[in-house]
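Okay, handing you the structure first.
After this line comes subunit A, so read on.
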Amino acid sequence: MALFEARGVHKRFGHQVVLENIDLSFESGRLSGIMGPNGAGKTTCFNVLTGRYKPDRGRVLFDGEDITGLSPNAIACRGIARSFQTISLFDEYSALENVLIALPEVRERGFNMIEPLSGDGADADRAAAVLARVGLAGRERRRAGDLAYGERRALEIGVALAAAPRLLFLDEPTSGLGVEATARLSEMVRELKHDYSIVVIEHDMQFLFGLADAISVIHWGQVIARGTPDELRENKWVQRSNLGRP
Partner candidate 1 sequence: MAAVPTVASPWVPRGMALLLAVMATLPLWVASIGLYQYLGVEIAIWMIYGLGFNLLLGYSGLPSFGHGAFFGVGAYAFGLFQAWAFESLLLGMALAAVAAFVAGAVVGCFLSHRRGIYFALMTIAFGQVFWFVAIKWHTVTGGEDGLLNIPRPALELGAASVPLNSNVALFYFVLFVLAVVAVALWRLVHSPFGKVLQAIRQNEERARFVGYNVWLFKWAVFALSAAIAGLAGSLFSMAQQSAYPDVMSLHASGVIVMMTLIGGGFVSFWGPVIGVAVYFLARDVLGAVTETWLLWFGLVFVLAVLFRPEGIAGAWQEYVGSVPSAGRRNRGTEAPASHIER
Partner candidate 2 sequence: MAQRNLTRRSLLKQAGMLSAGAAATAFMGPWRYNRVYAAASDKPLMIGLTSDASGQYANSGASDRRGMHLAIAEFNKRGGVLGRTVKTIHLDTETTPATGSRVAERLIARDECAFLIGAVSSGVANAISQVAQKYGTVYLNTNSSSPTESGKNCHRVKFVWDGNGTNFAQAAVQNAIRAYGKKWLLMTNDYVWGHNTSAATRRLVGRYGGEIIDEILVPQGTRDFSAMLLKAQQAAPHVVAAAVGGDDLKAMRQQVAQLGLGQKMAWINNQQDWPDVYGLPLDNLFGVFGTTWYWKLDLPGVADFVKRYQAAYPSDPMRVPGNVFYNGYMATRELLSAVERAGSTNNRKVIQELEGLKVSARDRMQHHDAYMNSATHQMQQTIYLATANHGTKERDDMFKVLSQSSPEEIRDTGADAACKLESLADTPTYEM
C-alpha cells in the first residue's frame, strides 16, 4: 500500500476549478515528483494535501489513515513536513532556532513555560545536525533574515527536515537558484533520498528527472501523465513543452 494517497481530489475557488479529480499516490522510500507548467495547480495541490485548504471532494490518506480536511498542524504532527516555494522562515530567529522550534521533541514541550529552550543540550545538537545536513554548518547563529538567498533555501528545507518527517514535501526547492546552487541542492536531495520519503514539485524538469523515481504531470488541474522519468521522456506533452530535454 502506498504511504500517501489522494483519491478523486477536487478543489474550486469560486467558479474556477483548480483541481479536478486528482489521484496521486506516493510510495514509501521513494522520491516522487509533481511537475507541470506555472498555474497548472501544482501548489494548490500541495496545499490541499498538507491541509492548508480543504478539498471540496475526495479523500487524502496517509499511511491508511484518512487525513482529509485536518488542520495543517494536525497533519504535521502525523509526520508530514513541507517546505514553501516562497521562503517562509522565522526571520528574526537564528538558523539554529528555526530548526530548534521545528523539532518534534520541542513541539511536545510546546506548553512548557518554565524550562528554558536553550541553545545547548541534546535538542541543540539535534538541530545543529540538521543544519549540517543541509549545508549550513557554521551558520547556526546567523539571523535567518540575514542569510544569503541560497542559504535561506537550504534552511527552508532544514526546517521541514527538523520534524524528522515520514513524508517530506518540497515545493519548488530550486526556485530562484542559479545553475551551481541547483546542482548543489540536487546533491543534497539525493543524499536525503536515502533516509526520507520525498515528494517534490518542480517545473525544472531536468532537476526532477535526475532525482525522481516516479513523476506525475499536472496540467489544467488534472493529472495528465504519470510514470518513471524514462517513460515520461516519451510523453507527447513533455516533449512539446520542451522542458524534458535531458
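Selection rule: all candidates are chains of the complex that A comes from, given by their letters.
We take it that a residue touches a chain if its C-beta (ideal position, glycine included) is under 8 Å from a C-beta of that chain, and two chains touch if they have at least 3 such contacts; residues count from 1.
As the structure is a prediction and not an experimental result, all values here were calculated from the model.
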TODO: Looking at subunit A, find the partner in this complex that touches it; the options are 1 or 2.
DONE: 1
- [ ] Using the touch rule from the top, collect the residues of subunit A that touch candidate 1 in their complex.
- [x] 50, 52, 71-73, 76-77, 81-82, 84, 88-94, 96-97, 100-102, 104, 106-107, 109-120, 124-125, 128-129, 132, 137-138, 140-143, 146, 159, 162-163
